[in-house]
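Here the complex is missing one protein chain, while the rest keep their positions.
Right, chain A next:
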Amino acid sequence: MKFGQEFQKALASTEFPEEWRGSAIDYKHLKKCIKKINTELESIGLDGETLHHLSEWMSPADSIQTVAGQDGKGYYSAATPSLAAVPEEFTPQLRILVDSKTGTPLDATLAPETRESLQKLAKHEMAAAGRREHVGSVKRPLDRLRRRTATEDTARKQSVSLEDARWVQVPLASAKDFFELLEPKLQELETLREAETAKLEEEIFDLGEAVENVVEPVREGFEARREVSYRDLYFWREMFRLYMEKPIFYSEHGPNGGALTFKEAHSRLEDYDMRIRSTGLLEKMRTPEARQAAKRFLDLNVDILKIMHFQEMNARAMTKILKKFDKQTRLEGRAFLRNLRTQYPALLTNGRTGTGGGSTSPGGFASSIARDLNAELATKVLGIVPQVEDWNCPVCYAMAWRPVNLGCCTSVFCINCIIKLQEEGVERCPVCDKETVLQANGRNIDFEAMDFMEKYFPLEAKKRQKFHDRAAKMAERGGGGGKHEEEKEKIPCRTM
């Protein structure tokens, strides 16, 4: 299927809310516009082949400034309110460097009739020079050309006095239509992105609170209630652990790091949904509030995916239509795109990779949506349920139970590992290398961390405690650890 048809069909699907549709890029109409531009160009003798010759003669790097308006700005400025005062001045124009005496566009391959019309235009241009204020923008390309000619084209330089070269500007009304059609759509897409992101962020925030309510372990009060919530805590933890194992929208590492494409995100969400189903976690949750919050979490992911899909499709439509524009008219639409990126920073996030190197990151606004909402989800929802990995001792990789902080850095070790390090005579902190290990004693037990772990990892704490008790019995022969054992006895075990 052709992209145009594909695009229309996807838009018409019920997946997207009605109100989004108006912001979609009008691909069909834009295509017609390109056709009109071509007709217009042909009517002044600049058919595709002629334009091709023209741009071929110039080096591809600084290919002739067939850029409409001033440095490409004219493309969209027609629709920019601040410049609305002089709108007729900003009709897109084809600019060609021409020797005003002979009318030679510094290109011998042009058809004679084209040369003629260009000569006429050049003369007209000279007459109007006083009125126009394009001098500044004309100067640079001229300088560049002068340099070029000096090194590569000395023969030509002698015959053509460059002082007489002028930029001829061919007004292109249809091109103006094209950009006037495209530009407001981008504004609408950006507005839509902002509105939808704000809406989703709000939902994420609400959901975060709902999750907090159903997972927060209750230590005081009714024993029964406590039992319920801390079981649920483990279900939520598993649910989020599975999510973080393979994030849906954004991948921190791996070959496809960064924002994921809609396609990839879609398959990841399906995969996640299936895994959640197979664990039966949702059914295990005790309270209806918990089940409802879990469903909201899944729905939220679907909503993020939807807006991502919509934006990505539109980004593709935009890239395609601009490519078509470039290819068929040989005017540089890409300059327009560059300008847009400064106007809509959110578009920047896919950088140049989106257009150049494969489709590893989603186009346009989809990329920033994926990144922003992924971060929001991570901090406001996923972060509510702590994962045990974040509390592991850097030495034994088990939960740092009876957490010890050496005071030199934020790392927390288990008391056993610190005792072992002391027995081995290790002086330096395993993480930050400061000589703090041998000074450590009972005062280094991090009670705040211990409280936290008891609250959020009651089962792990219990298990670790048993392990410690066993180890302590075995170590009863005394030695370096004796002091710490005493310390341990003083701490009542609340999880038992």
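In this text, a residue touches a chain if its C-beta (ideal position, glycine included) is under 8 Å from a C-beta of that chain, and two chains touch if they have at least 3 such contacts; residues count from 1.
Simple rule for what comes next: contacts and distances are computed from a predicted model.
Per the UniProt record, the chain missing from the shown structure is "Ubiquitin-conjugating enzyme E2 2", taken from the list "WD repeat-containing protein 41", "Ubiquitin-conjugating enzyme E2 2", "Cyclin-dependent kinase 4" or "Protein farnesyltransferase subunit beta". Residue A:P394 is the one among A:G4, A:G45, A:P184 or A:P394 that touches the chain not shown. Summary of contacts with the chain left out: across A:V426, A:A449 or A:A472, the touching residue is A:V426. The set of chain A residues touching the chain not shown comprises 394-398, 411, 417, 420-421, 424, 426, 428, 430-431, 433.
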